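Shown here: the complex without one of its protein chains, the others still in place.
For reference, chains read A and B in written order, and residue numbers begin at 1 within each chain.
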Amino acid sequence: MLTEAWNFPKSFTFLLLKLQRASAKHNNTNLVLYRMSHKIINPSTSVAPANAAGSTGYDYTIGPQQTLPNTSAQSVASTLAGTRSVYHESLHPGAHGSHVSVAAYAFLFQEMVSQARNASKTVSEIELRLHRHGYHIGLRLLELLKFRSSVTPGSGRSFFHKAGGPAAATAGDAASGAGNASGAVGASGASSLGNAQDESLASNITTMKRRDLRLLEVLQFVHGPVWRYLFDRASDDLVKSSERENEYMIIDNTPSITRFISSTNVQCDFFVCGIIEGVLDLASFPCTVTAHSVPEDKFNRRVVFVIRFDQEVLEREALRF
Amino acid sequence: MAIQTILVINKSGGLVYQRDFIKTGAKLSSNEYLILAGTLQGVVAIASQVTPKALQISAKTGSKTANEPSQLIPYVGSLGAPAQNLSDMGSFMGQDFFNESFPSWNQSGLKHVTTDQLSMFLYQTLTGLKFVAISTQSTTNAMAVSIAENLLRKAYCLYADYVMKNPFHDPEMPIKCELFDTHLAELVGQL
């Protein structure tokens, strides 16, 4: 599941737990927070502040280990200090806004598909691999987007410059400085630095956006915010199937990331299916998502994402009022 | 200027793409096209050998000092209809794929062949790829050559998008990309 090579949710949870204390009166918030910590805390997160002073971490994919990398306390601490600001900035709504070229993305995507193709024997296996890549992204998006939309707009940017800016600008100095500090006072140096920053971001949040609980709300979330985040526009349509009760469709007339790929029997949009499924799964709407090419008039690349919810979702939906 | 055929030749002289845009008229067999591609590859090399050394040297020093105009291919504007009419600019943005004059990578090789019946234009990239356009018009007009070079650079842009970014295309192999076909046809159709 959550592999560690890029586990940003860690400090995320860390931060959320702080928030939980601050705003415990919001029941909804608590519910969401519970879910998040339940799903997200990663047992493999070995580089916790307590471990920073050169102790060994635990890696669940390997199990107990005799010899772990003998990283010096200082370098771990400086990594920590460095990455903490990375977390901090990346969580901030103002952090989103930078771009890379479509070409760069297309080449990366192209190579990902090639890899999947080389490693697979059948078409459905290729699609499954692409789906899996997307799924990992979807899992992260739900929390990231909800969190960011909770930060009061406007208050953010100036703060971001004050605290985040200089830290980033002098990353080298800051890292070494913090490294020395925490080397001297142990792990507390690094963690208090982190806390200070976490709190200042928390102060910009009055109410946590809750996770969507109704089926239509969560679909709207995918159709709107998720699509806008990914492709800079909402999807073209959200439709309920007239034939099957549990089936919904999200329609994209001009799919962005597969736009350079001439149609083949492999449906590369399964990557996006994975993203959708990841978001919905984590929001507790288990489902299966498939992509179908359905050209229409002038949109000859039009793709329909069919979302089939598990039966339990409909049952739960019927219970509520 | 009506474009009859566009060819793409890979760096080893193999024909990887051939498409006719005019249905009438004499056609070469696929084998003959392969031979044409191989021949062109050789002729470009020979042409660069026979280009007088003096000319090459003056061209070189010229471009360093005075930025000799003959070294630059002028931008001739969006060819035919405005570029916004293209359904999709792919990973390119703006009014057109490019809007500045640009230097030719093919300084001394073969660029242009004219017969009584037709003209052939050749655009070679830094990687050794060749784009060839065959026009039904016999011309020695410098403007026509510029237009052809502009057209072929745009074809190269399309190649970068719809061939290079397609995971189902293997480099150096024949191009079978329907999106490249349609966009190229659109580009040529505008002329």
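Here is the rule we go by: contacts are C-beta pairs under 8 Å (C-beta built on N, C-alpha and C of every residue); 3 or more make two chains touch, one makes a residue touch a chain.
Throughout what follows, contacts and distances are computed from a predicted model.
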Chain left out of the displayed complex - its UniProt protein name, from "Trafficking protein particle complex subunit BET3", "RNA polymerase II transcription factor B subunit 2", "AMP-dependent synthetase/ligase domain-containing protein" or "Cenp-O kinetochore centromere component": "Trafficking protein particle complex subunit BET3"
Contact with the hidden chain (one of B:Cys157, B:Ile175 or B:Val188): B:Cys157
Sole residue of A:His133, A:Lys209, A:Lys240 or A:Arg316 that reaches the chain not shown, by the stated touch rule: A:His133
Hidden partner chain, residues of chain B it touches: 11, 44-45, 47-49, 51, 56, 59-60, 63-64, 67, 71-72, 89-94, 97-98, 100, 102-103, 105-110, 124-129, 153, 156-157, 159-161, 164-165, 171
Touching residues on chain A - with respect to the absent chain: 3-8, 10, 44, 46-47, 56-57, 59, 61-62, 68-69, 71, 75-76, 78-79, 82-83, 86-87, 90, 96, 98-105, 107-112, 114-115, 132-134, 136-137, 140-141, 171-172, 175-176, 229-232, 256-257
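In this section, only the chains that are shown with their structure count from here on.
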Between chain B and chain A, distance of the C-alpha-averaged centres to the nearest whole Å: 44
In the complex with chain A, residue positions of chain B that touch it: 87-88, 90-91, 160-162, 164-168, 176-180
Residues on chain A engaged by chain B in the complex (per definition of touch): 101-103, 106-107, 109-114, 117, 259-264, 266, 268, 298
